[in-house]
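What you see is the complex with one protein chain gone and the rest in place.
Chain IDs A, B and C follow the sequence of writing; residue 1 opens each chain.
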Amino acid sequence: MSTAIGSKNVKSDNKLVTASLILGGVVIAAMMIFGILMLFAQGGVINVSDAAFYQFLTIHGTGMIGAAALAAAGVMWYFLGKYVELSKKVFIWFLALVLVGVVLVVIGVFSFEYASAWTFLYPLPAISANAWGVTGALLYLFGMLILGTGFLLLYIDTGRAIIKNYGSLGKGLGWDVLSGKKRVEDAPPKAVVASTMVTIVNVTALIAGAAVLIMNIINVINPSFTFDPMLAKNLTYAFGHIFANAIIYMAVIVVYELLPKYAKRPWAVTKLFLVAWTMSTVFTLLIYTHHMLMDFSMPKWMLIMGQALSYANGIPVLVVTAYGALMVVHKSGIKWDMASGLAFMSMLGWTIGAIPAIVDATIVVNHVMHNTKWVPGHFHMYMGLGAVVMLFSFMYYLAKIDSNVQETKLDKFAFWCYTIAMMAISIQFLVSGALSTPRRWAIHYPGWMTPAVFGAIAGVFLVIATTIFIIHFLRYVKNRGTLGSDLHEEKAA
Amino acid sequence: MKKKLRNIILISFSIVLSFCLFYFGTDGFQAYTAESARIYRLMEEKPFFPNVTLEDSKERVYEFTEFEGKYAVLTFIYTSCTDVCPQLEMNLAEVYKQIPSELLGEEIMFLSISFDPDRDDPKTLEKYQHFFSSDGETWRMARINNEEQLSSLLDEFGVIVLPDGEGGFTHNSAFYFVGRDGELLDVMDYKKTDEAAVKIMDTLQNDMEG
Amino acid sequence: MKRSFIIGSLIFLILIIPPIRIYMESMMIIHMLVQLPLLIVVGWCIGEYIENKYPKLFELINGNGVSGIIIFVAITMFWMLPRTLDEALTFPIYEIFKFISLPLAGFLLKDSWRKIKAFGRIFIYLNYLSMFGLMGWLYLDSPIQICNNYLLEQQKTLGWGFIFITALMVLYVLQSVFTDQSEEE
């Protein structure tokens, strides 16, 4: 890797990255507790008032997406920083703005009882049937806007750095290799390709998000300004879907970097790989329409495109990324530890999570599955067993290369505990979906309660496992810099 | 270090300046359109209804002082209007229905004033009345023949009327609530009829009790 | 450099001539998308001249360019409020403020644009991109007449104007990120 920049100031860089991971990890664990409370409430085990339930719902969704995106951005920044020159100042601003945004959102939700779900579907923020007031809505919307601004700053910086180093975003995706102008050997590294993809889709998402957020703010302040709700919905999902989706594309860099290192096998960039990532870029931008399959007033071609492209979006991961990971691991004599184990597991989570997603993106299925618990079923698998596991994998990796903190039996227990619990939670959601249980309901009818209780109990184990992961990472942060594994040398070289 | 400090001061200063610009430019984050600013100003000024001569659908001619001692709810319309005015009047009818009939004509009057006197003669107004079941007594429709009086009234109450070149007008719409002495009490959103009715009733009741 | 000062002043003088001014303000789209930007251009040109003549001045009032850009954003956003455009026609004080504040904005932009570097420029650019898109949407979609002095028709035209500008800005972004930039750096 001739383009790699020497490990200048690795230490202070690591500090920033760990800050984003700690913040992200802790928030994720906290949000899990709200998840458990909601499932217990739905299962009829505990009593939660309607207002509290929907506040939990709002904070759970917002918090999970925000925290996972924050930590994943840290991971991306860590690896991308090895190939291009990123600004530390911008990353600090990013962290600060995200923090401010989070504080505003939390105040808005808990002190002012704002509960529009994290999708803040226009015109719900302004028309709450007196459940919350203007202040709560504005705090939440401005919080999201500030959070989004933080992310936008970060992606402007990554985009700028990639263009500076590789010439253009097209070249960052390796288009000059695809067109034959450059040899495959000189293609940009995987971390750069993935970062370029995420930069493109997320800048688009954030611009759409800023527009729809400001529009909601205008509507909340002055309700006589009304907007086309369909256009608002399109923008909301263009923002929400892409932004949530991009998390896994940032986090997957961990898998790309770790598995070949552990298996001691090269995982080279091929033309197929570049094609796959270009496909992912285009599909991710367009398939948000599969959230609107039940909006019959949408142009029909857009909805059919939504289904077709959602199907196609499974191909890059099923044929290239997951398959490539399996090839690297197969009969490699790989050394399994927490980091490599979690990385491998995350690929499983991503791939199996794609299946119910594709099924639900089928219009005829969506007709009876849309807004049932099938939907959270698919994304809990995909995010909980995919993206978030990648983040934990990175935490263990960092602990290993940068400290002498050892993995214990407890960590191994946490690994299996997490996997099984997350599996159980996802399956529980899918079963509920197949039973027609609507999502985002504060109460359940008796026939729907059992899976929810089951999921809540699994959730308790999930929190235990996550706590163990985070404690390990915190121990690393305390002992940072003490030389650990031999992998460290490889990295410095 | 000194440079850094100066930059921070400059940035803080510019933020404060921007804040002030918006604060004063929107009457304290209240009015973002000229329409809302107009209402805001009207509420500050509380103009009096100028004395104009009205001619109503029953061809009666009288001055506005005729209504002295009574509250009045006003709208400004023209009958050949195809979009806003019918809606405006329909909503006014809804407010009208919510006022107890013993108060109508005694304590409060409803009045729709046309700003198109050329076409809206008493006959036209009478026809128009029927669409909204206005009785012509407690809810009257009238025109102002004197051009000068008309424009002074529109000016005073901030009604902006733009001819669209095809015989129609574009204009701003609202319910105007006028007090017993002809002073403007409130300008109300014509889309929120219930709110308007409640406000009117509250004012009436307070007044009658006190 | 003196030339830019002359050009700037000339545009300003032309804009201020009453018949031209009234004509421009009679159409909403020309008012907002021609007159206002030209006033910013005036400031930019004069700024270029003053920058060369008194380089110390900007150092003093606009150290790293951030304060300047904040004022610029505030002033341009202020003039994008539906209200202000309207009031400029009704109240002379608004009109005077318009002819002072916008050149000032352009004046500050000239200096800040150089100082805030690529990163700041992209950020400001993307912000205006989404803001213009939103303004287009607002003016097109609003069922009510936002401005009292302009007809609904004019409002729609302005909306399309904004959408057109947004589209151009998007095209510009696309061409600049997908064509090779390596030689220029």
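Quick note on the criterion: a contact is a pair of C-beta atoms (placed from the backbone, for glycine too) under 8 Å apart; a residue touches a chain by one contact, two chains touch by 3 or more.
Criterion: contacts and distances are computed from a predicted model.
A chain of the complex is left out here; the name its UniProt entry carries, from "NADH-quinone oxidoreductase subunit H", "Cytochrome aa3 subunit 2", "Protocatechuate 4,5-dioxygenase subunit alpha" or "Formylmethanofuran dehydrogenase subunit C", is "Cytochrome aa3 subunit 2". The chain not shown here is in contact, across the full complex, with A.
Among the residues A:I107, A:L178, A:M327 or A:I420, only A:M327 touches the chain that is left out of the figure. Contact with the undisplayed chain is limited, among A:I46, A:I92, A:M230 or A:I471, to A:M230.
Panel shows subunit A; residues 50-51, 54, 57, 115-117, 119, 121, 123-124, 127-129, 131, 228-230, 233, 263, 265-266, 292, 294-297, 300, 303-304, 307-308, 311-312, 314-315, 318-319, 323, 326-327, 329-334, 336, 344, 347-348, 351-352, 355-356, 358-360, 362-365, 367-372, 374, 430-431, 433-436, 438, 440-443, 445, 447-448 of it touch the chain omitted from the view.
FYI, only the chains that are shown with their structure count from here on.
Viewed as a network of touching protein chains, the structure reduces to a complete graph with every chain in contact with every other.
As a whole-number value, the distance joining the C-alpha centres of subunit A and subunit B reads 52 Å.
Taking each chain's centre as the average of its CA atoms, subunit A and subunit C sit 38 Å apart. For subunit B, the set of residues touching two or more other chains reads 32-33, 36.
Within subunit A, the positions touching two or more other chains are listed as 218, 224.
Per the touch definition, subunit C reaches subunit B in the complex via residues 61-64, 66-68, 70-71, 73-75, 77-78, 81-84, 86-87, 90, 145-149, 151-153. For subunit B in complex with subunit A, the residues that touch the partner chain are 29, 32-33, 36, 189, 191.
For subunit B in complex with subunit C, the touching residues are 3, 6-7, 10-11, 13-15, 17-18, 21-22, 25-26, 31-38, 160, 162, 164, 170, 172.
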